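The complex is shown incomplete by one protein chain, all other protein chains being positioned as in the whole.
Chain naming follows the written order as A and B, and within any one chain the residues start at number 1.
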Amino acid sequence: MRRYFGRKLLVYGLTFLVAVTVNWMIPRFMPGDPVQSMLSRANVSQPAAVEAMRAHYTALFGLDLPLWQQYLNFWAALFRGDLGISIWVFPTPVTDLIMRAVPYTLALLIPSILLSWWAGNRFGAFAARRKWLDNTALPIGYVLTATPYMWLAILLAWGLGVVAGIFPVSGGYSFAMRPNWSWEFIGNLALHWFLPFASLFLVAFGGWAIGMRNMIIYELEADYSTYLASLGAPRRLIRRYAFRNAVLPQITGLALQLGVLVAGALVTEIVFSYPGLGHLILKAIQNQDFFLLQGAFLFIVVGVLIANFVIDIVYVLVDPRTRIGMGGEAT
Amino acid sequence: MTAVPARRREGLYFAIRNGKLLAGLAVLVPLLLLAAAAPLIGGQDPNAYVAAPASPPSAQSWFGTTMFGQDVFSQFVYGLRSTFVVGALGGGLAAIIGMTIGFTAGYRGGLVDEVLNMLTNIVLVLPALAVLLIVNAYLGVRSVGVQALFIGLTSWPWAARAIRAQTFSLRSRDFVDLARLSGVRTWKIIAREIAPNMNSYLFMTFILLFGGSILIAASLDFIGLGPSQGISLGLMLNNAARWSALHLGMWWWFIPPGAGITAIVGALYVMNVGLDEVFNPRLREL
Partner (left out) sequence: MTLSVRDLRVHYRTLRGEVKALDGVGFDVADGEILGLAGESGCGKTTLGKSLIRMDGRMRLAGGTAELDGEELPLGEDRRMNRFRFGKVSLIPQYSMSAMNPTRKIGKMVGELLASRGERLDLVELERRLDLVELPRDVLGRYPIELSGGMKQRMVMVISTLLDPSLLIADEITSALDVSTQKAVARTLVEFRDRGFVRSMIFITHDISLTYQIADTIMVMYAGKLAEKAPAGVIVSEPRHPYTRMLISSLPEVGVRHAERRLSGIPGRPPSLLDPPSGCRFRDRCPLAFERCAEEPPPVEVAPGHHVACWKA
C-alpha cells in the first residue's frame, strides 16, 4: 500500500516539477527580450502602469542573476503564493483573480463529472446486450461524445437561451445583481449555472455510457459470467457482477479523462462568459496577460493532480485485488 | 501458414457486413472528398469577402455568409481540410511516439521500462490542453502543421501505455522467444514478430488519436490560439462566437463547423467499435 501510493506521489511530484519548470522556462528561452516583448504586447496605455510593470517584471525575472538562482527564486515566489500581478486588471495579484474564479469552475466541473460518470455507467450497462437500446441509444452516445464541448454549449445557448428564452446565456449571475446570500441571488446563480452544466454533463455522459457498454460486454463474456450462467444464476446477478468489474476500468478512465473534462469546462465557460477559469484564460490571452495565463495553468495542473490522487485512493478502496497485491502478508 | 489469409478473408467478410464500420465510412468518405475538393468548390480564398454580409443560406451561398460577407460553405470545406490535416498529422505523430515508447518499454522491460513509464505517467497526468495553452500563447502558432506538431507531442501517453501492455503480453510468446534465440535484432523482432500481431490494435489506436487531435485542435482554435493563417472549423466557431452570431440568430454560421467536427469524430469512433467487432470474434453478435 505504502509502495503504491509512494510511486503515485512520486509521479505527481515530478509532474508538478515539470509543470513549474516549463512555466519558468518558456518566457526565458523564448527568442527576444521577455520584458520588452511583454510590455509591448500588453498594450497598456497608462504610463504609470507601464513603469510599475517594467520594474515588477525585471525584479521578478531577475534577469541579471544566474539561471539557477532565477529558478530557485521562482520556486520561492511560488511557495509564497505569489504568481505575479495581472496585466489585465492591473495591479490585482493573479492569485486573487484565480481564487475568485475557481469556485465557479468547480461548481461546474464537480457535479457534471460525478453525475455524468454515474449516469453514463448506469445507462451504458443497461443498454449493453439489449438489442433495441444498443442500436438506438448508443449512436446518440457516440454523437454526444464526439461533439466538441463548445459546440454543444453554443447549441444549447442558442436553442434554450436565445430562441426559447428559458435560460440566460451569459455570465454567472445577472449584471443587475450584487452577490449576496439571498434566495433570489442563489436562484439566479442556479439559472445561469444550468446550461453550462448541462452541456458539460451531456458530452461526458455519452463518453461514459459508451465506455461502460463496451467494457461490460467483455465482462459478460468472461469465464466467471459463463460459470454463473451454467449454474443457472439469473441474469440480474451476472449483470451485477459484470457491472462491478466493468466499473473498475471506468474509474481509471475517469483519471485519464480529467484533462479533457477540464478543457471542456474551459471552453464551455467561454461560450457562456461564465466567470470561471476558462473565462479568465480567454481574457488573459486576449490581453496578453501572461502572468495570469501561467497562474491559471499551474492552478489547473495542481487541481488535476489532486483529483488524480483522490481517484487513486478510491480505486484502492473499490478493487480488492490492488489491496491484496499491495498488502503482502498483511492479509 | 494457411491460417493467416483465411483469417484475413474472414476479417474482410465481417468488415463488409459490419454496420458500424460501414456507417462510419459512409459519413467519413464524403466529407473527405469534400475536403479534398476544397479548392475546386470553395473558391481560392475562404476568407475573401464575396457576398452581402450576414445573409442566410441561399442559392448563391449555400451555407450563408458571415458578418463580413465571407462564404460559410467555402470556409467549411477549407475548414474540413485543416481538420483532417490536424487529425492525420497530430494523430500520426502521437501514434509514432506512442508506438516507439510503448514498444521499447514493453519489450525491453527493466530500467528502460521504469524510466519510460515514469515519463509516460508524467505526460499523462499533465492536462494536455493547459500545456498547449501556454506553449501556443508564448510561441504563437502560424500554421495547421505547427499546431498538429504540438498536439502530437502532448497526446501520445495513453497510447504508449496501451501498446506497452500489449507488447508485454506478446513478449514472452514462443515465436518471439524463438526469434530472440536465433539472434534477430531487437527492432526487427518488434517490427516482424510483435507489431504484426497487434496490427488491428495499432490501427484502432491511431483512429482514436486522430479523433482526439481534432477535438483538441478545435478547442484551441476556439479559445483563440489556433493557426493565425487560413481557416479551420474551430476558428469558424471562434469567429461566430466572437461576433455574437448567437445573439444575432445567425445559426448558419455556427452550426456547420460544429456539425462537421462532430460528424468526423463521431464517424471515427463508430468505425473504431466496428473494427473492434471485426477483429475480435468474441464481440460479434450472430
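Convention: a residue touches a chain if its C-beta (ideal position, glycine included) is under 8 Å from a C-beta of that chain, and two chains touch if they have at least 3 such contacts.
From a predicted model like this one, the values you see are computed outputs, not experimental measurements.
Participant: Out of A:T147, A:N245, A:T268 or A:N308, which touches the unshown chain?
Facilitator: Answer from the full complex: A:N245 touches the omitted chain.
Participant: Given that one chain is not shown, which residue among A:R80, A:K131, A:R178 or A:R236 touches it?
Facilitator: A:R236
Participant: Can you tell me which of B:Y13, B:Y49 or B:F68 touches the chain that was removed from the display?
Facilitator: Of the candidates B:Y13, B:Y49 or B:F68, B:Y13 is in touch with the missing chain.
Participant: Which of A:L106, A:L228, A:L256 or A:V316 touches the chain that is not shown?
Facilitator: Considering all chains, including the one not shown, the answer is A:L228.
Participant: By the contact definition given up top, give the residues of chain A that touch the hidden chain.
Facilitator: On the chain A side, contact with the omitted chain comes from 222-224, 226-234, 236-237, 241, 244-245, 248, 319-321, 324-325, 331.
Here is the rule we go by: only the chains that are shown with their structure count from here on.
Participant: Going by the contact rule at the top, pick out the chain A residues touching chain B in the complex.
Facilitator: Residues 10-12, 14-15, 18-19, 22-23, 26-27, 30, 139, 142-143, 145-152, 154-155, 157-158, 161-163, 169, 210, 214, 217-218, 221, 255-256, 258-260, 262-264, 266-267, 270-271, 281-282, 285-286, 290, 293-294, 296-297, 300-301, 304-305, 308.
Participant: Which chain B residues qualify as touching chain A in the complex?
Facilitator: Residues in contact with chain A: 118, 121-122, 124-131, 133-135, 137-139, 158, 211, 215-216, 218-219, 222-225, 234, 237, 240-241, 246-247, 249, 251, 254-255, 257-259, 261-270, 273, 276, 282-283.
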